[in-house]
Structure formats: C-alpha cells, structure tokens
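To start, I am sharing the structure in question, which I have written as structure tokens.
Every protein chain of the complex appears in place save one, which is left out.
Coming up: subunit A.
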C-alpha cells in the first residue's frame, strides 16, 4: 500500500516535470526540470529494488549528462535572439499530442487488458552490484566490449567535430 502511494507521487512528479521540460521556452528551464524527471525515475528504480541502476541513474544521468548540458548552455551564452521564435509552439504541442494520444491510448489499453503480472520470487541479492555485475560479465560480455568501443569512438568523434578548423 505504501509503495502505491510513493509510486503515484513519483509518477505525477515525473509526468509534470517532463511536460514542463518540453514546453519551456528557455533551454535552461527545461534542463532544470529534466533533472527533476531523472531523479524521480531513479527513485522509481529504487522502488523495485534495482539499487545499482538507481545509483547509476543518479551518477550518470543526473550527475554527468545533465551537468554537461548545463555547462554547454552556460558556455554558449544564449540570448533570446539566439532562440528560435516559436510563435505557434502551443498549437504545435496541442496538435502533436492530439496525434500521439490515440496510439498511447491503444498501448495503455493493451497493457491493461493483458495478463502480464508474473511476479517471480526475487532473490535476496537481486539488483545489487554483485548480481548485475555477474550477469554483465558472464552472459553479456560481448555487448559490454562493444559498448566500450562505442564510447571510445564517440569521444574521439566529438573531439574531432568540435575542433576549430583554420
């Protein structure tokens, strides 16, 4: 019962702050409200005992990626003249949500009708670093190596892209 109340509060916070994120005019406002979304999603991870993913979400998303975005927004020194003048922003948002709403309604209806609650019995150490790490380094060792190569390529690519050519 407690879990349902906490889930409802966190879900409302996540939905409201993501709506603020897509509708704010200045990018700094949307970045700050996106941090709220990410932290509440991390708390939702913790609610289902995924403790390692909770820590990773806080450190990597809310810590590293969002502070990178905030740094870039502050470095670029964005004035109002640099922003696109989205005069019909609200009309666009309403129209697109009218188009997207039927699809999400169909998906939600499908989820509510289906019989998917399996509820396996979780082990004592489920979701800890040991459990996730053992799975990562036994079954998923090839994707792990590929991801490390991908990170290297992305870092080298971003350095070459942002280099000043003269």
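What we mean here is this: a residue touches a chain if its C-beta (ideal position, glycine included) is under 8 Å from a C-beta of that chain, and two chains touch if they have at least 3 such contacts; residues count from 1.
To be clear about the criterion, contacts and distances are computed from a predicted model.
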Among "3-isopropylmalate/(R)-2-methylmalate dehydratase large subunit", "NADH-quinone oxidoreductase subunit K", "Aldehyde dehydrogenase (NAD+)" or "Alpha-IPM isomerase", the omitted chain is listed in UniProt as "NADH-quinone oxidoreductase subunit K"
Tell me which stretches of subunit A touch the chain missing from the display.
3-4, 7, 11, 14-15, 18-19, 21-22, 24, 27, 30-31, 34, 37-38, 41, 44-45, 48-50, 52-53, 56-57, 60-61, 64-65, 68-69, 72-73, 75-76, 78, 82-84, 86, 89, 92-93, 95-97, 100-101, 103-104, 107-108, 111-112, 116-123, 126-127, 131-132, 135-136, 139-140, 143-144, 147, 150-151, 153-155, 157-159, 161-162
